[in-house]
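Apart from one protein chain that is not included, each protein chain of the complex appears where it belongs.
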Amino acid sequence: MEQIIIFLILLGVGYFLGNRREQKHYEDIKRREKSTLHVPLMSWGAKQELPYAHDAEMFVGSVVVANDYFKTVSASLRNLVGGRVTVYETLLDRGRREAMLRMKESAMEWGASQVINVRFETSNIGGQGQAAGAVEIMAYGTGIR
Amino acid sequence: MTRSIARATSVTLTTLEGVPGKEIIEHYGLVQGSTIRAKHVGKDILAGFKNIVGGELKAYTELLQESRQEAVNRMVMQAEELGANAVINIRFATSSVAPGAAELFAYGTAVKVR
Partner (left out) sequence: MKYTPREITSEVNITPVHPLVNFGYLVGTVMATGIAIYVGLGVAATQIALRMGPAMEAKVGDAVFNSLFAEANLLEQDRRLDYLRPLAESLRSDALLERPKLKLHILDETIPNAMVIPGGHIFVTTGLLEDLETENELAFILSHELGHYENRDALRGLGRSLVLLSLNGLLGLSGVQLPSVLTGSLSLADLRYSRDQERRADIYAIEITHQRYGHLGHALGFFERLSAEDLDLEALARIMEWQSTHPLTQSRIEDLEALAEERDWALEGKATPIPGGLGRP
C-alpha cells in the first residue's frame, strides 16, 4: 500500500514541478534565441569558398537532460500502446535548442559572425537497467570571423 | 514502397550544398524537425520472435519510415514559416532515447533560391 502512495506522490511531484521547470526553461531558451538571432547557423558550408573569413574554430555545445517521473511513466505506458511518444518531444526539443544556444553563445563570445557546418549527435546515457536515464545532445560547428 | 520523401510541397529538399542550377539569394538559418515514436507491445513481441529466424524486422522498418516522413514534414513546416523555398544540406540522425522508442531527427539550412 505504501508503495502505491509513494508512487502517486512521485507522480504528482514529477508532474507539477517538472512542468514548471520545463516552462521556465522554455522561456529562457526563447529569450536567448531572440537575442542571438543576428548570428546565423548553417548546416552547410563545408565546400564553399569563404573569402571573407580570417579565422575559423570548432565550437561544441552539449547538454544532458532527463525527464521527470510523470513523463517516464507515461512513456513506458506509451511503449505498450504504440504511437508518438509526445512526452519525449519536449525533452529533446529543449535539449537540442539548449545545445545549439550554448554552441552559438560560445562562438559569439569568441567573436564569430556565423557558425557553419553545424551537426548534431544524440545519445542515450543509460540509467540503471532498462529505465530511461538521460539523453545527451551535442551540437558542433565551425565559427567564422 | 519507394516514393519521394517530401510531401507535395513547393519546398525543394537537397543534401547538397546548394540547389543545382539555381542561385541562393537569401538564407534563414537552421531548421529542424524531429519525432519520437514507439511501436506497440504486440509488434515488439513479434519482433522478438524474428530474432530467432532473422531477416528484416518489417514492423520497425515501417515505424522508422513513418517517423522519418514526419520529421521531414516538420522541418519543412519550419522552413515555410521562414519564407524559404528550399532546404539544403539536410542530414538525419537516428537515436534511441528510451527502450522501445526511437527518435528521428532531420535538420538542414532554409534558403531562398532563384
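Things worth noting here:
Letters A and B mark the chains as written, and numbering starts fresh at 1 in each.
Here is the rule we go by: a contact is a pair of C-beta atoms (placed from the backbone, for glycine too) under 8 Å apart; a residue touches a chain by one contact, two chains touch by 3 or more.
Quick caveat, the model's predicted, so the values are computed rather than measured.
In the complete assembly, the contact with the undisplayed chain comes from A:S74, out of A:S74, A:T122 or A:T142. The set of chain A residues touching the chain not shown comprises 15, 19, 33-34, 37-38, 40, 70-71, 73-74, 77-78, 80-81, 84, 86-87, 89-90, 92-93, 114.
Mapped onto chain B, the interface with the missing chain covers residues 24-29, 31-35, 74-75, 77-78, 81-83, 111.
Assume only the chains that are shown with their structure count from here on.
The residues of chain A lying in touch with chain B in their complex are 40-48, 75, 78-85, 88-89, 91-93, 96, 100, 118-124, 130, 132, 135. Every residue of chain B that touches chain A in the complex is listed here, in rising order: 17-18, 27-30, 32, 34-41, 43-44, 88-91, 93, 95-101, 103, 105, 107-109.
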